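This report concerns only the one structure given below.
Complex shown without one protein chain; remaining protein chains in place.
Order of writing sets the chain letters: A and B. Residues in each chain are counted from 1.
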Amino acid sequence: MNLAGRLKPFNTPLTLVAIIVVLAGITALLGISLLTRIVTVMFVSMILVLGLQLYMGNSGILSFAHIGFMGIGAYTSVLCSMLPAAKMLTNPDLYPFLVQLHLPFLPSVLMGALVAALFAAVISYPLMRLSDAAAVITTFALLVIIHVVMLHWDRVTNGPRTLFGVDNFTSLWTSAGFCLISTFVAYLFKESRIGLRLRASRDDAYAAASIGINMVVMRWLAFIASAFFAGVGGGLWAHFITSFTPYSFYLTETFVVLAMLVVGGPNSVSGAVVGTLVVTGAREMLRAIENYVNILQVFPQGFFGFTEMVLAVVLVLILAYRPQGIMGSNELRWPPWCRKPAVAGSVQSVRPLS
Amino acid sequence: MIDLEFVINVLSLGSLYAMLALGLVIVYGILRLVNFAYGELIMIGGYTMYLLAGFTPLPWLVIASLAVLAAMFTSLFTEFVAFRPVREKSLTAMLITSFAVSTFLQNGALLMISPRARAVTLPPVFQSSVMIAGTSVPWRHILTIVTCIVMLALLTLLLRRTVLGIALRAAADNFAMTRMLGVPANTVISTAFAISGLMAGLVSIFWIGRSASVTPTIGGPPLLVAFVATVIGGMRSLTGAVVGGFVYATIISLLGIFLPPDLQEFREAFMFAIVILVLLIRPQGLIRSRTSVERVG
Partner (left out) sequence: MLELQDVHVRYGAITALRGVSLSVGEGELVALLGVNGAGKSTTLASIAGGLRPQQGDIRLEGSSILGKAPEQIARLGLSLVPEGRDIFASLTVEENLRLGAFTRRKETEYRRNLSEVFDLFPVLRERLPQPGGTLSGGEQQQLAIARALMSSPRLLMLDEPSLGLAPALVDQIFDLIARLHQRGVTILLVEQNVDRTLEIVDRAYLMSTGLIEGHGTPEQLRTHGDIEGIYMGVRRQKD
């Protein structure tokens, strides 16, 4: 088989990778620092959305805990990567063994992801047996628990106070690189036996069980994998923003990541990528409008929240009129007119009324 | 210390939480929708009180009534505009929609009024107390308990004595069948949302009555309480919601006394951990109801 033949099954991930590389390249060439910042953060967001797609798109279950794992990844990676002196400066109460900890950047990020995944593994196994509303509420409960713990465990996280002094290790190409890898992994997961089995059991739990698919284990594995992604995203983001608080990992961020996935289409990896692109672009435009209005001083107390309101309206419109998102369960391919057919079954399945 | 003061506190808190949980369950029972925007209805009630008390000379009873009406109206409005178009789609779509509505309302308040807390002028009765059996009991505790009792009575009357109420209960049992008997889906759902708004409105009066201020994020904590109370009591049962509310109030008050001081801040985390435990051991909650939540593993 020649090279083209070998690559054919990877058409989609390669196309997506190409898009990422082209975007990164253009940004690097243009050299506008604001744009570089936006695109760097966008790639990090993309990693988060890909992780969420991995779980939600394949299992069909909504998870609100995702950003919580991002937070775990962020704090863990930072505690690993910062110099002891810097850590003492920002958090004098830090546990001694944490102060001594010091790893290079990449291992720190991976450590953050591992801790997040481990936590997810331990706490979520019993939850995988629940269905629908119970499952959603428990993921929400997880988010809240993680948030409260981050907010009050002063000796680790510095509580509600800002943790500052993180080295800015995340460059444009770092985040782009991780994003490339994430895209590939998410796609491979989807096409893997686990992904297939998970979707089978989502579409018909009893039929799947009858051929020996253990849905609980499949879900659990997907959840762990998505937590790993979130942990990576958290670690990268922390080393970009260089200072943060637990409030950076709560409802607003959850909403944005969810919006990105829903707009793009929850059933495909391309949906995650496209959704992130579209929503990031929209948000930046809306923010520009917000800033402009603020400069004009039309609203005395400041013009904030406009971006989120518009995003919310768009989200509801999409859910009402095009729930499968922009990609509509399809994956991107090159050439674009040669579409792979939609994956059978989706987050929104056609069900009769009765 | 468990004394009369403690008991009255728990009763008052339990009444508040019971009403809170009721408002959430009534929609869940019919639509299976966990309404994330429910907390924002309390926020709306709060801001209505802030605006009316601060800028109009209206008497407080009128202000409170208008706050409740505002919450009910918002609830109905969000049902009509956001939830109805999404209703026929999946449950996940509805959940995400409720999250979006919540975000929209919160940021709306942020935009229209202020990201900062606003003080709400409360009537004097919220500060005064009365002596009962040697203990000083704040009037607002008594008002909360009385409101809860009255609401429970009215709700029971509605659900048991009126055809609409019977239709609501039937819809919670089997929505599709209820429609096939000729009961209009929209009427049933709107009624549920109206009741939900009513509960939220009443809760907002007493919730704001504790802190005398309102912020865009004030809906968060009561939403969490409603979740926990509902899950503890059993998500499909109105009785369960009431029981759950009182159980939550009791546990959290006891935790307040018996937890060591440095763990006090983690009370919420504890409560949520209890939620997860309850769901694992007994997915149908404390109160047995006709249909059980399915487990898949």
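Rule of thumb we're sticking to: a residue touches a chain if its C-beta (ideal position, glycine included) is under 8 Å from a C-beta of that chain, and two chains touch if they have at least 3 such contacts.
From a predicted model like this one, the values you see are computed outputs, not experimental measurements.
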Where the complex has a chain not shown, which of B:V62, B:L154 or B:M177 is the residue touching it?
B:M177
By the document's definition of touch, the residue of B:V137, B:L152, B:I166 or B:A194 touching the omitted chain is B:I166
Take the complete complex as the reference. Which residues in chain B touch the chain that isn't displayed?
163, 166-167, 169-170, 173-174, 176-185, 289-290
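The rule is simple: only the chains that are shown with their structure count from here on.
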For the complex, give me every residue of chain A touching chain B.
60-62, 126-134, 136-138, 140-142, 144-145, 148-149, 151-152, 205, 215-216, 251-252, 254-255, 258-259, 262, 299, 301-306, 308-309, 311-313, 315-316, 319-321, 323, 347-349, 351, 353-354
In the complex, the residues of chain B that touch chain A are 28, 32, 34, 82, 85-86, 88-93, 95-97, 99-101, 103-104, 106-108, 110-111, 113-116, 176, 180, 216, 220, 224, 227, 231, 235, 265-266, 268-269, 272-273, 275-276, 279-280, 283, 293-297
